[in-house]
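Yeah, one chain of the complex is gone here, protein chain that is, but the others are all in their spots.
Letters are used for the chains, namely A, B and C, taken in the order the chains are written, and counting of residues starts over at 1 for each.
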Amino acid sequence: MKFSALTILRQALAGNLGWPEQWRSPEPKPAYDAVIVGGGGHGLATAYYMAKEHGMRNIAVVERGWLGGGNTGRNTTIIRSNYLWEESEGLYEHALKLWEGLSQELNYNVMYSARGVMMLAHNVHDVQVFKRHVHANRLQGIDNEWLTPEQAKAFCPILNIEKGIRYPIVGAALQRRGGTARHDAVAWGYARGASALGVDIIQNCEVTGIDRDASGAVSGLRTTKGDIRTRRIGVVAAGHTSVVMAMAGVRMPLESYPLQALVSEPVKPIMPCVVMSNTIHAYMSQSDKGELVIGAGTDAYTSYSQTGGLHIASHTLDAICELFPVVRRMRMLRNWGGIVDVTPDRSPIIGNTPVPGLFVNCGWGTGGFKATPGSGHVFAHTVARGEPHPINAAFTLDRFRTGRLIDEAAAAAVAH
Amino acid sequence: MNAPFRTEAGGRVDRARPLSFTFDGKSYPGFEGDTLASALLANGVHLVGRSFKYHRPRGLLSAGAEEPNALVGVGRGGRYTPNLRATQVELFDGLVAESQNRWPSLGFDVGEVNDLAPAGLLSAGFYYKTFMAPAGAWKSVFEPIIRKTAGLGVAPQEPDPDHYTHRHAFCDVLVVGAGAAGLAAALAAAGAGARVILADEQAELGGGLLSERGATIDGVEASAWAERTVAALRANPNVTLLTRAQCFGYYAQNFLGIVERLTDHASSPHPDLPRERMWKVRAKQVVLATGAIERPFCFPDNDRPGVMLASAARTYVNRYGVRPGSRALVFTADESGYAAALDLASAGLAVVCIAELRAQADGPGARAARAAGLAVHPSTVVTGVSGRLRVTGATLGAIGPDGRVTPGQTVACDLVLMAGGWTPAVHLFSQSRGKLRFDEERQVYLPGVSAQDERSAGACNGTFGIAASLAEGFAAGADAATKAGFAATAPATPDVKGEIVPAGGFHGAVPHHRDPQKVKAFVDFQNDVTAKDIKLAVREGMRSIEHVKRYTTNGMATDQGKTSNMQGLAIASDALGKPMPQVGLTTFRPPYTPVTFGAFAGHSRGLAFDPIRRTPTHDWAAAQGAVFEDVGMWKRAWFFPRRGEDMHAAVERECRQVRASVGIFDGSTLGKIEVVGPDAAEFMNRLYTNPWSKLEPGRCRYGLMLNEAGFVMDDGVIGRLAADRFHVTTTTGGAPRVLAHMEDYLQTEFTDLKVWLTSTTEQWAVIAVQGPNARKVLEPLVEGIDISAAAMPHMSLREGRICGVPTRLFRVSFTGELGFEVNVPADYGQAVWEAVWAEGQKHDMVAYGTESMHVLRAEKGYIIVGQETDGTVTPNDLGLDWAIGKAKPDFVGKRSLTRPDLVKADRKQLVGLLTEDPAVLLEEGAQVAAVATPVRGTPALGHVTSAYRSPAAGRSIAMALVAGGRARKGQTLYVPMANGAIAVTVTDPIFFDPKGERLDV
Amino acid sequence: MSDATITAARRSPLSAEASSLGGVTLTPGAPLLRLILRGAEAAEAADTAFGADLPRRPNRSATAGERAALWLGPDEWLLLAPESDAASLPASLASALAQAPHALVNVSHRQTAILVSGSGVEPLLNAFVPLELTEAAFPVGMATRTIFEKAEIVLWRTGSAAFHIEVWRSFAPYVWELLEAVRRENAAN
């Protein structure tokens, strides 16, 4: 059923009894042409584009829990494309362009909100780094502009730009097309779209093993809902990638860390944009419902616990209160964690693996939500064609051997 | 002044201390000991808020932490705090509170039109299905409208004048909750000699005991027993009692967060008192005694002001001496409803009747009620209420044997009490990662297998009733003390008489006979989630309770589902046709109730947000009017403007004077590490690219450090003091990282080496004296060192004295001029600095800051790690191959340098760039391209790393990393800027004195 | 370093003066000779030369007269001695240890001391220090590096209600000011 104001009215008058399931919940078939492991935004988007653009309909997404329940459902939803290196710029800008039409594409309002993402500079080094981004982005046609502290405050009036504070704000880089989106809707919208194209989305179905034939190529999957035969597997398991890849005997350059986020109680709008400060480690935006959505860096140790330490929230909030002194009396409503898979160069791995038929899309670390549509789009190409799309060609596993890293962290250490 | 609904006597408020407060501008009386909620009720005020989506009028549902409706803004100016629960706000004289989410007024709120929209139009998730066309309208039209309606309260508009504090605490037994179970646990544990912390979020310890009327413990009223017990605990030096102290989170290894409110309840607190204190408690053992939360019923219009939890009404009459109405209808499915009815009746309210949902109405409660002359109707439900801003009546329905409801009588009442049973507060247990188990009989989740050293007691463990809670509390306290290493036995359980023990309960939507399309029965009051919303979510394929939660927002409000989660689960389970435990629970997360941001931040605030590191000569620089820059935690003198100078002018003057005569510069922030031991040289060989074995004592060398991936990590001048002793310097920002990196290799890889590392960064003040007259300035001050060119060549190091102070004197230069760096013990830094400065005046010495330092080094093509490098740069890229000890078999990073990508010809290499127009200054970070207007998407050749106006070169200069740059020398490239490209010529990155003739003088 | 001849003015990183409030006294420490000794094999020889047995047990200290040796790590000691020892002690230690591999580094000016004493000292320190400070858990004579909010310190209990804090000089004002702030709070209580 197409979603629109009209259908809403019609259904409301009929007691909302006529809404169909947004996606089917079938049992797994014995075999598929391809199986995507992981029903997060990236996995669902991959399946959607495989069906839509590559005509693969006999495919499935298997998800160990509930779809969107991984990092897709627990991230702070910052979207931007003003990355430093050309490879990253290409990938994230590809995603940003897709975000711009995604609600219409999916007929699902994902509430992509281009409210602007502002990154604060607190010292001379920050200025150099952010200006480097601004210039690099402009060359690639990606919007990113430099603001004075006064302009930054005009854009976000609750910002403290006093000079005498511990880490005064000396400028900011602003990407106006950056913003946020409603994270759950992204998963649901892709699931609905994929399901309508025939993709089987199988929840509560954990992959427990990967079978390989005599040649070493992928031949099937074992799951908590039985075995599935397939010759193509796309692993999009975020924090659990190492675990799934180990089932195929592949070791990964990944470590999984807890990353926490929190929300305040909802208040009337006080903040029209997203603000990030890497130097003092915190970022904040306000959701359409009114709560302040806040995050920072990972906990210090690897973990699959989806929780973290109290001191991390303390450090996040002391920074937030310095940047925005008017929120000091506001209150934390909920604090949660996700598990992010981090690569040594803080860039994702999207492509083939040493195992024929096995493809991987991982390593998004603390910042992959923004890439969801683009990542799914190029990974669909990769899995369907067996070779990377030009946009993800550089994001190989092999770069860790050659040293051809795409080091966003080294250059800027900007997360998200 | 007389509050009309105040009882004549009784309750725990202090009638001798009348107070006055305002709500929405109107002044009311109250008493010390009231909450804002009890005081409002005492004044007959029931309408206290508006709901989130439909803006429905809302009253007080509860008397505690679970309150979803009565959110108010309290205070003024910087102390204004939104979204506080009136049930938790303690009254003080002069308190100012206002209602929220309404316009223009609480009684008449325009937003209520949402409630009049066709039924179901604004149902769960409707916004995902619309506002998509035309493209762009979301951003320009719909989202702005939606955002305007967002939020509940208004955020404070001014910075918070209060402050917050922290305390780490340790105990043998932490008891959370001071009701019957918690008090008993604390008694037992303290009795065994354990160090106990007992924390309760309320202003008074006693929990449910304070709300009791009928029951006695050891012959005294329950509340009196609580008082006595608290007094006994207070007298025990091993016990710390924390009131107004919410335990908000249970973290790994029995680490719990507690936030204590210290001043919010006082009208004029001592100004030095913090507003809140966060306790960070590491407990050997924990007893959770957090009680249970009463469930409302989900029936049409169950949200009208005057519909209230039965236990809340009981608390208002018994504890606060307030009648929450005049004519009460009690709707119950639990024995506890009868206790409430009885208490209200004895407080003089008319109890119209008791509607008992269950078919049997012959339990102890019903029997007592009937004995007291109250009417009890079994198999009876409330199917709706009349009255919009306040209940005026209720309609009843009878449940037939087939479960169908037939309409019954309408009764006039102004209070409808709901006693739907009790949901144990297992939040903290669940946060501790204990496994919950589902109790089939009572249909509730209870603590199951523990993951940490804790146990639950009392209502939170499903043990209801005072006697049973006391017994379980004693046992839990004794068990905790025993496990913490004390010999403990549970004290004898006191004799409890006259209590009505909660039993029964109901889950899910109450059946009714009304047109489901026309009514709203609320599950999550604050977020306006109705039973229909939950069913719709299930219909749309949201089969996981997590999806139901997120699609409907059930349980996501500021009460975090305390009254709604189990109801939502029951309704979803019904819709899915699956038993509750198979549908599952959503995750309990910290905090239990919202916690102030400021409490997390504590003292990390303002200038104490991070330590401010100042050098030994900071005050001198400040007195000279230096402008400082932040480098890590350090404040470094950036430039020294004279009257009327901007940075550019100051830097130009400083640079010229250094080259013309001499300058003084504070290098104290440079990292310093003393590497000592028989294997010191070998260690240096392995950690730095350069060879060290042959460096003679008394000589220095520029050292380059790589990470294991082969990329430049740090650099600095390193002096050899003795065969077994090196004085290593690092970059300012890199100092801790370099030391940690060295320790890592030393302790875990190169364990064969006998060498030790000691940070001496702060031992030495470093005074750089640079310029052709540097020697002349120092000569008169130095003792015991011949600093002549012959005796002390460039890159050498001597020990002796300066101004009588022991010094390590380096002859080094980061300016390209004759230069020395005077290291003196830090306490003498300023005195020596001043002496050098005084001497320097004979040579027109200038003090220069980091900006001039950068210019001077750039003129010479010296790199700055972190500016010319970004973690992706190799020594070769920088033209520093000369710094690599080729003969060394290995050093950290060496192997990586031969990886395929690191030996590619077109790597970015450090070059100089000169603009065609010498007056044009490039911008650092600007990109370098082969053509003036590169096609969008063409990769850049590189970027400008440094750019300055060079007084020495008399023009602008720049350094850049450019692909294959060294082979491009002489080429014209372009730096595209927003307003056109700048043509540049590629050069050597050395712009002044390329032969270094000024150095060796 | 013989300091006998030094005439240059010495400036402590702390300009504050000793004061008492709410039962807690804060005192900026006087200058001390501070040496870091590294190398387990050198400990024995150091015992005699220093005049106090270097503690071999973790997190302990040993004192002899005005000298103290604090265990900081299995092969790391912080040796504290009066300023007046500066002329002789480093040299005599160095010669006593000549045969054993070791590192001896003078850090007299790297750090400074803050002395905290009085009945409210434990809760005061526990505003920032994450260690249990009861005498049972942190007895007199215990010494260790630890965290003080966002700074690192060495915390040494010198008496049942007295602690000696060693802190790097640039962090000293931060530690002092935080102690002062909480002392005021606690006094208001």
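The definition used in the following text is that a contact is a pair of C-beta atoms (placed from the backbone, for glycine too) under 8 Å apart; a residue touches a chain by one contact, two chains touch by 3 or more.
In the analysis below, contacts and distances are computed from a predicted model.
Protein name for the hidden chain, per its UniProt entry and selected from "Sarcosine oxidase subunit delta", "ABC-type nitrate/sulfonate/bicarbonate transport system ATPase subunit", "Dihydroorotate dehydrogenase" or "3-oxoadipate CoA-transferase subunit B": "Sarcosine oxidase subunit delta".
When the full complex is examined, the chain removed from view is found to touch A, B, C.
If you put the hidden chain back, the residue from B:231, B:740, B:935 or B:978 that touches it is B:740.
Residue C:144 is the one among C:27, C:61, C:112 or C:144 that touches the chain missing from this view.
Within the whole complex, the absent chain has one touching residue among A:310, A:333, A:358 or A:409, and that is A:310. Looking at B:271, B:485, B:900 or B:980, the residue that reaches the missing chain in the full complex is B:900. Although one chain is not drawn, its touching partners on subunit C can still be listed: residues 58-59, 72-74, 76, 130-131, 144-147, 152.
Contacts to the hidden chain, counted on subunit B, fall at residues 251-255, 280, 282, 433, 451, 708-709, 740, 743-744, 747-749, 751, 889-890, 894-896, 899-900.
Touching residues on subunit A toward the chain that is not drawn are 240, 242-243, 246, 251-256, 300-305, 307, 309-311, 341, 344, 400-402.
The rule is short, and it goes like this: only the chains that are shown with their structure count from here on.
Per-chain Cα centroids separate subunit B from subunit C by 33 Å.
The distance from the centre of subunit A to the centre of subunit C, with each centre set as the mean of the Cα atoms, comes to 49 Å. Contact with two or more other chains is made by no residue of subunit C. Shared interface positions of subunit A, defined as residues touching 2 or more other chains, are absent. Of all residues in subunit A, those touching subunit B in their complex are 3-5, 7-9, 11-13, 15-17, 19-25, 65-66, 68-69, 73, 86, 90, 101, 103-104, 107-109, 111-114, 122-125, 127-136, 138-141, 165-167, 182, 184-185, 188-189, 203, 264-270, 280, 286-291, 305, 307, 309-310, 313-322, 325-336, 344, 399, 401-405, 407, 409-411.
Touching subunit C in their complex are the following residues of subunit B: 165-170, 270-274, 280, 282, 603-604, 608, 610-616, 633-634, 674, 676-678, 754-756, 758-764, 801, 803-806, 825-832, 835.
Residues 1, 3, 5-13, 31, 36, 38-39, 75-76, 101-111, 123, 126-132, 134, 137, 149-151, 168-171, 173-174, 177-178, 181-182, 184-185, 187-189 of subunit C are the ones touching subunit B in the complex.
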